[in-house]
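One structure coming up, written as structure tokens, with questions to follow.
As you look at this complex, bear in mind that one protein chain is not there, while each of the others sits in place.
Moving on to subunit A:
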Amino acid sequence: MIEFLLSPFEYAFMQNALAVAVISSAVCGMLSSWLVLMGWSLMGEAVAHSVLPGVVLAFILGIPLGAGAFVFGMLAVALIAGLSRTTTMKRDTTIGVVFTSLFALGLVLISATPSQTHLMDLLFGNVLGTSRADLYQVAALAAVTALVLLLKRRDFTLLAFDRTYATAIGLRTGVLTAVLLILLALTTVTALQTLGVILVVAMLVIPGATGFLLARSFATMLLISSSVGAVAAILGVYASYWWGVSTGGAIVLCASGQFVLAYLCSPRHGLAAALRRRRASSHATAVG
């Protein structure tokens, strides 16, 4: 058993892969608690998909891919905000226009660039190709993100819960919102190697959704969402090693599996609870 668990990690590339997958998935999971409560799932998808042209341009220019991703993530946010302010379109419409356009730009840039094989990894992730340098970069970004989130967690939670009150008591809600969007872009960068542009959003939504189903307090929700991310990463990396399946896909499926379990077992929202309520009410009707 121990040998089964340890044998993949005789290889340095597997050690890097596991470390980078766990770190990035845990920090994505952490952030996803706030995204779910802010109603920002679609915003998460928008930022995640919009980073693609930035990464390709960074590759062409030979600068760190994370920098390009960050710039385009923020550009997407700015374009969405600008369109929402200057038109009366609903927000999901502006988001849909912006991120699909940027994603398409990324695809065109990839196809126009020689050495396409490496760039295709951006779409689907290639965690087994993680180098030590990648690992350090991801660890540093994740540490910064986690630190800011934990230090200002009470302000972010108030922002998500009651923005008007946050404004009334003098919190700088605009700054807090901007910081949260910057963290969203940073988190996306950390998860690119593991999950790729297409699946990053899964880890920005599913862990938070799982925590939401189970938790009664925000601290518990945060703990659950980070753990769901980390556990999914561990199981996913193993699954991909033993069965040779897509790592990103396996990680996301493991997160989905945890979500389904939570949905079935949740004491308040879940299927079991709904059945219990129905039985209780039909019992009550039968008696009364």
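We take it that a residue touches a chain if its C-beta (ideal position, glycine included) is under 8 Å from a C-beta of that chain, and two chains touch if they have at least 3 such contacts; residues count from 1.
Please note the rule applied: contacts and distances are computed from a predicted model.
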Listed names "ATP synthase epsilon chain", "Cbb3-type cytochrome c oxidase subunit", "Manganese transport system ATP-binding protein" or "Oxidoreductase", with the criterion being the UniProt name of the chain not displayed:
"Manganese transport system ATP-binding protein"
Hey, which of A:Thr100, A:Ser131, A:Thr220 or A:Ser282 is the one touching the hidden chain?
A:Thr220
Per the touch rule stated above, subunit A touches the missing chain via residues 37, 88, 151-152, 154-155, 157-158, 160-162, 164-165, 167-171, 212, 215-218, 220-221
